[in-house]
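Okay, so here's the structure we're looking at.
Every protein chain but one is kept in place in this view of the complex.
So, chain A:
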Amino acid sequence: MILSFVSLRGFARPVLAAGALALSLAAGPAAAQSLLNVSYDPTRELYREYNAWFAEWWQAQGNPRPTIQASHGGSGAQARAVIDGLGAQVVTLALAGDIDAIAANSGKVPEDWQSRLPHNASPYTSTIVFLVREGNPKGLKDWDDLVKPGVEVITPNPKTSGGARWNYLAAWGYAQENGLDPQEFVGALYRNVPVLDTAARGSTTTFAQRGLGDVLLAWENEAYLALKELGEDQFDIVVPSVSVLAEPPVALVEGNIADDATRALATAYLEQLYSPEAQAIALRNFYRAWDVSAADPADVARFPEVNRLSIDYFGGWARAQPEHFGDGGIFDQIYQGQ
């Protein structure tokens, strides 16, 4: 009470100085030739290689060398971050629905984004395959082997993971194509799932590093990557007779384009994904790509033909999402019934 407030003024000075330091560190001006690609988890290796190639290419066109930054996370969470203000100029996500969400909630992406680039704005595609233990000890060849008693299936939760929705739909499609009751079939499949991780990488870790389960339902690219990183002598890949055509789409985030230079860079970044060189990079990183002209034949030969059902087979995401994965949807009925 007796003390004067002089002391308070003394405190204020260092506080303000530190605050000003924080501001100056943060406000680093966004250089014209920098680009932020907000992507999803399994594309880390792909975009690391593509970003290096693209920076070279862009420079070879007579431009200054760009800085390409990447952010990876769960596809839905990444879309949410862009809506909340993460300054991505391009998004390369797992599901069209996630980019639709950005368009609907922030208006930063035009509604017709998917028609602005070839192949539904998907420069590469993937499918769902089985990763099994070396030598396939349980003899798992197709979806109907996975519903047998005593088989443990590892797949993430379709409520939270984009990849897991494809896993679920692939099984559904197999049942429908083979005249089985899909709901019963998928129910039997999920009864063989001992643990539902929240995301695809988590499931891969559960299967590969913690050694749980007999079969991992995985993105084809993830399965090959696990093979490459964790040892070809530990796992085998089994391609089922029916699977899905997953089209991870890309889009320009109009709302985050500051000037024409950035627009040119971001547009080229997306367009060059379709160039033979980039397609070869995608194939090398275990994605199925459209243009194989510059690819290593071994990278192309890796992928066997498979009957791939696109999301249209299931009525499009707008219908499949609420019907199967919404609150009280078919997945809830299947899973709560257990």
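One rule holds in what follows: a contact is a pair of C-beta atoms (placed from the backbone, for glycine too) under 8 Å apart; a residue touches a chain by one contact, two chains touch by 3 or more; residues count from 1.
Criterion: contacts and distances are computed from a predicted model.
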Undisplayed chain, where the name is taken from the UniProt record, one of "Sulfate ABC transporter permease subunit CysW", "Rhodocoxin reductase", "ATP synthase epsilon chain" or "TonB-dependent receptor": "Sulfate ABC transporter permease subunit CysW"
Missing-partner contacts on chain A, residue numbers: 1-8, 10-11, 14-15, 18-19, 21-23, 25-27, 29-30, 36, 41, 44-45, 69-73, 81, 83-87, 106, 201, 205, 225, 229-230
